[in-house]
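Structure first, then comments.
Just one protein chain is left out here, and the rest sit where they should.
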Amino acid sequence: MFYREAGQFKASYQADQQIFPIRQDRVAVWALIVFFAAVVPVIADQYWLKAILIPVLIFSLAALGLNILTGYAGQLSLGSAAFMAVGAFGAYNFMLRIDGMPFLLALVMGGLCAAAVGVLFGLPSLRIKGFYLAVATLAAQFFIVWALVKFPWFSNYSSSGVISTQEISILGFVFDGPTSKYMLTLAVVVVLALAAKNMVRSSTGRAWMAVRDMDVAAEVIGIRPMRTKLIAFAVSSFYCGVAGALYAYTYLGTVEPEGFNLDLSFKILFMIIIGGTGSIMGSFLGAAFIVLLPILLDNFVPSLLGDLVSSSFVSNFQLIVFGGMIIFFLIVEPHGLARLWQIGKEKLRLWPFPH
Amino acid sequence: MADSRAQAAPGTELDTFPRLLMNHARVRPARPAMREKEYGIWQTYSWAQVAENVRAIACGLAELGFKRGDRLAVIGDNRPRLYWSVAACQCLGGIPVMLYQDAVAQEMAYVLQDAEIRFAVVEDQEQVDKMLEIRDEVPFLEHVIYDDERGMRHYTQTFIKGLDEVQEMGRIHDRNQSDFLDGEIAKGAGDDISVMLYTSGTTGKPKGVCQTHTAFISAARGGTEFDRLTDREDILSYLPMAWVGDHLFSFAQAMVAGFTINCPESGETVMTDLREIGPTYYFAPPRVFENLLTQVMIRMEDASWIKRTIFHKYLEVARRCGADILDGKPVSAGDRLQYWLGGLLVYGPLKNVLGMSRIRVAYTAGAAIGPDLFKFYRSIGVNLKQLYGQTETCAYVCLQPDGQIKLDSVGVPAPYVEVKLADNGEILVKGPMLLKAYYKRPDATAESLNAEGYFMTGDAGFFDEDGHLLIIDRAKDVGKLNDESMFAPNFIENKIKFFQFIKEAVVFGNQRDFVTAFINIDLEAVGNWAERKGMAYSGYTDLAGQDAVYELIRDCIEKVNADLASDARMSGSQIKRFLILHKELDADDGELTRTRKVRRNFIADRYAVLVDALYGGKPSCYIETQVKYEDGREGKISADLRIEDVKTFAPQAAKQAA
Amino acid sequence: MMTNDMAVADAGQQATGRRIGGVILDLQKISLSFGGVKALTDISFDVREHEIRAIIGPNGAGKSSMLNVINGVYHPQQGDIVFHGETRHEMDPHKAAKQGIARTFQNIALFKGMSVLDNIMTGRNLKMKTNLLQHALFWGAAQREEIEHRKKVEEVIDFLEIQSIRKTPVGRLPYGLQKRVELGRALAAEPSMLLLDEPMAGMNVEEKQDMSRFILDVNDQFGTTIVLIEHDMGVVMDISDRVVVLDYGKKIGDGTPEEVMANPDVIAAYLGTSH
Partner (left out) sequence: MQFFLEVLIGGLLSGVLYALVALGFVLIFKASGVFNFAQGAMVFFAALTFVGFQEVLPGWTGLEEGGSAVFWLAFALALVSMIILGILTEKIVLRPLVNQPHITLFMATIGLSYLIEGIAQGVWGANVRGLDLGIEDVPVEWLMESSNILVSKFDLVAAGIAGVLVASLALLFQYTKIGRALRAVADDHQAALSIGIPLQHIWVIVWGVAGFVALIAGMIWGARNGVQFALTYTALKALPVLILGGFTSVPGAIVGGLIIGASEKLAEVYVGPFVGGGIESWFPYVLALLFLLVRPEGLFGEKHIDRV
């Protein structure tokens, strides 16, 4: 309805290969970025920033990471949280042990640690596929959390592995309030999302999707499945690692290895299922959905039903809703909210026609 | 804008197309002159690039021995390099002759012989093969130059060359004799023949219409001034190059105004390409607009009821006030608000999907356009207008001015054109855009131009009180019924064809007691209608014979009768009997011209038994017809056709029925 | 245009078009079995440069297995493969691709989640040199490379006349077009040898004609050596230079189409089976 594509022709391949080839989309995306970068910090209160926006952004990044692996490269992982943990503890140790370590570099190093571990646990994908591989990633999940607890060096010998993050300071500016932390998180997430989009639209991304869709054919046209999968593991884990570091530094401030448990991994998996596998935007939609749903349930179910329900009912209700949503989406719309968005957009582009 | 004004100054030296082209290359070298969708993007050629390429082709042709006054055949789809070849030919003082690219080899042979073609620039292997097929009949054909190399590697004949090669030769030639081409261009004069366009001719062999540079430049300049076209316009070139309209819009006007022409990727992507380009200036024959509207309506059938409701509600609003708003007439604020909302919800998106968002001026011509159809586009804000003209007048006689659109007229005489009516109602025109002569046909030239230098259009019409011209019919087709009342077959046929279910109609009545009609149903529209009703059918012939379809068509014809009854001059022409033909009228069978006009006399001869049955009062008639399929095979279609009577209205009863 | 860019290594070949050269692929006594079931037994045949070589035979004759041996998807238990003068016991798919062998599959093996354009772009992956970091930035070299390869791919699209579907997801295309896209993906790799596994299976007459024309054009314009499996004997007779006939994993005939059709073993095999 709002699209006016007539006359938006492409006279060069650069123009044709833009991320948002339609002018109206570009305008909308810029408007969105400006809104979240300039308007939100002014109007949002502490609660919104701390409890909603920052976690949504961080989980979007983690979901993005998993989506690269699962949605694009077709390798299911149940260990995302563990890779987040590696990123968090990696960044923490770089900050701790190297004097004058710049925060952003520590973030990258944390991500790289996660990437390295990710490659290690991705090695079985050489031989195994599907849920065999998923089970292999469970090994990563359990092993990493165990290792972080059992080797106190990682947490600088604090009790049961709990770490408290250092102050974030970039070029002398200290990020201590929720607003500045939000801005930092937003910047990192936007940059990495852009990089992810660039990867998936280049030959790397095509190789991922080729291996996902038909690995024998991919191999025959000269794509090395092994290398491609390991790159996917590395990139995916890097994203999860950076997300984990942000989780520790800009969201919670204090984390313990057990916080990165299997439940968190499942949560991230749910984000991409509900948001949409194989879609960058789906990662954001899914993260927002999964973060916001419990808040909505917590706030609205009791107020709707009053004293009739106990708090345990609400938490069980959450489980039911999550489980139900997953099944619902897998059955009805396996490509998740992103596909629904896509369909809606197509409808708008074709409006008033139905097809 | 400023530039086009400058060119329009009288007495300027820009009196030939080559000079116009070189001027654009100087004045706006970097502006896009042409775009072609190729390899997935719109490959763009600036005026400077076009000029350079045209130079190369021209010099290459010269190197091959092309001389002043030689004719160059150009055959193919709308490809930049074919337009360049036309321009290159003009640079050398030659005469380009464009042929309809879908014609079979034998049809081409006549034109090639008539124009004594020595050089042909053709699009691809398919056209080269046609040239080879008729080579013996056109021994003077010396060079065949192809644009697309695909499949050409095994053609070893020395007279076949690639345009690349010719251009390369030309570039060397141009380097060695850099003043050669400028000299050739300087030799040109406005009064030289710039192009020869063959009229498709409803009767007899095609004739080559010779038009001078001055004629086409005047027509183009008049048109650009009339509609204030600038060098920022975009036009989609998709109609055959051999057709006068394409030459005027895509070549002459672009050369005069300096705007951009856009060539679609292929025939099947025209609609997508139209949508991508979103032209600001657009031409299409009525059937294109009609097909678009039919598709719009069919696609809307599947929409949810909410959408349909919104759609129809706002179309109603548009019908009420859209055209008036477009014409700048006073409209109430409430209607304006509603129309604005409609623009947001319906017209805007609709125009967007149709690729018409940016249209400033759109023209239609070539056949009469249905009033509902015409109104529809105007009401949603597409500035669709009609024009009137012939090949002999550079498709330029009358134009509808902005803000003064009448549905049944073709507008006022265009700038520089003088129009008057003969005693028998025939339209006579005079002006710089008139043909110089028919090629090698002084007899025909003399026949078409009268003593005072007026061109006799062969159309009958009259001026209304505002000076707008109305066309009734071909002057020679206008006949009389036995009761001496006027019989204007085209006029009636057009009224019938305005119904979306009817694709073609042929009426008979001259020297008869009453009027009868052959109908071709529109397979897509009727097919859809039948599907919605749950009717099964196996093809055109089967569908056309069904009772329900007959009923549907009879309703349409009754409406036409009611309409005719309301006009005193026409009430005698109401249709009494009709039948639905068992096959679609087809140009390949000679029933239509290449421009899809019905050849009434041919059809009357071919289906004489049916005509007799219509007048003989028979309830049905058996017919068997030879047909030619697309792949050249021949076959037979036979059917037992029903003939039905239609209600007619007494002139005074018309009001109640309508 | 296409001719210049798509030409294979041998530049001398393209100017004069098709000229059958020496043996470039020689399969010697190939035997292949799956868990004791013999798929191919002691098969030898060769393929000459620039020729169109057909493999025919009843269903289950081992034709697809043969192609899979040639480009290394299957590893034969016995026999040698001599490719470009180099003898080895088995091929490796990646190496085969690098050495200019491309192929299509019997049951279309397109990447369902990707557009036609992206599918064909994957055919260029081997030739792309930029790395992951450059891709992440999509700037400079990576973008230039992407565009350069897009141009090649557009030439393939143009060659196969599939412009109107370039951005359509392949899953939505009818069967015949999918086959064409798969051929496009193989062509994008500018192969010197093309293995086609039943390129015309399930097509109507018109589609078969188109596909035959494309295969001949590929062979003709780019000098590509073609090994194809085909059921339609008419097509095989029309387009192939030499034919090898397999039946129950054994070679029963080899020669020009005419020779093969006159071979009594071949006639027996074809009459004895229905397919």
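So that you can tell them apart, the chains are marked A, B and C in the order they are listed, and the count of residues begins at 1 in each.
Criterion: contacts are C-beta pairs under 8 Å (C-beta built on N, C-alpha and C of every residue); 3 or more make two chains touch, one makes a residue touch a chain.
Just so it is clear, the model here is predicted, and its values are computed rather than measured.
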{"item": "Touch criterion as defined above, residue of A:Ala139, A:Val162, A:Val301 or A:Leu350 at the omitted chain", "value": "A:Ala139"}
{"item": "Residue, one of A:Ile98, A:Val174, A:Val191 or A:Val216, that touches the chain absent here", "value": "A:Val216"}
{"item": "Touch with the omitted chain, as defined above, among A:Phe151, A:Phe173 or A:Phe300", "value": "A:Phe151"}
{"item": "Which residue of C:Ile24, C:Leu40, C:Ala54 or C:Val73 touches the chain not shown here", "value": "C:Val73"}
{"item": "Positions on chain A contacted by the hidden chain, ascending", "value": "76, 124, 126-128, 130-132, 134-136, 138-139, 142-143, 145-146, 149-151, 216, 262, 266, 269-270, 273, 312-313, 316-327, 330-331, 334"}
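To be clear about the criterion, only the chains that are shown with their structure count from here on.
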{"item": "Pair sharing more residue contacts (C-beta pairs) when A-B is set against B-C", "value": "A-B"}
{"item": "Centre-of-Cα separation between chain C and chain A, whole angstrom", "value": "41"}
{"item": "Chain A and chain B: spacing of chain centres that average the CA atoms, whole Å", "value": "57"}
{"item": "Set of chain C residues in contact with two or more other chains", "value": "150-151"}
{"item": "Chain B residues counted as touching two or more neighbouring chains", "value": "40"}
{"item": "Of all residues in chain C, those that touch chain A in their complex", "value": "71, 73, 93-94, 96-98, 102-103, 105, 109-114, 118, 121-126, 128, 130, 132, 135-138, 142-143, 146-147, 150-151, 185-186, 189"}
{"item": "Chain C contact footprint on chain A (complex, rising order)", "value": "13-14, 17, 195-196, 198-199, 201-207, 209-210, 212-214, 216-224, 231, 235, 278"}
{"item": "Contact footprint of chain B on chain C as seen in their complex", "value": "1-3, 17, 117, 150-151, 154-155, 157-159, 163-164, 166, 217, 220-221"}
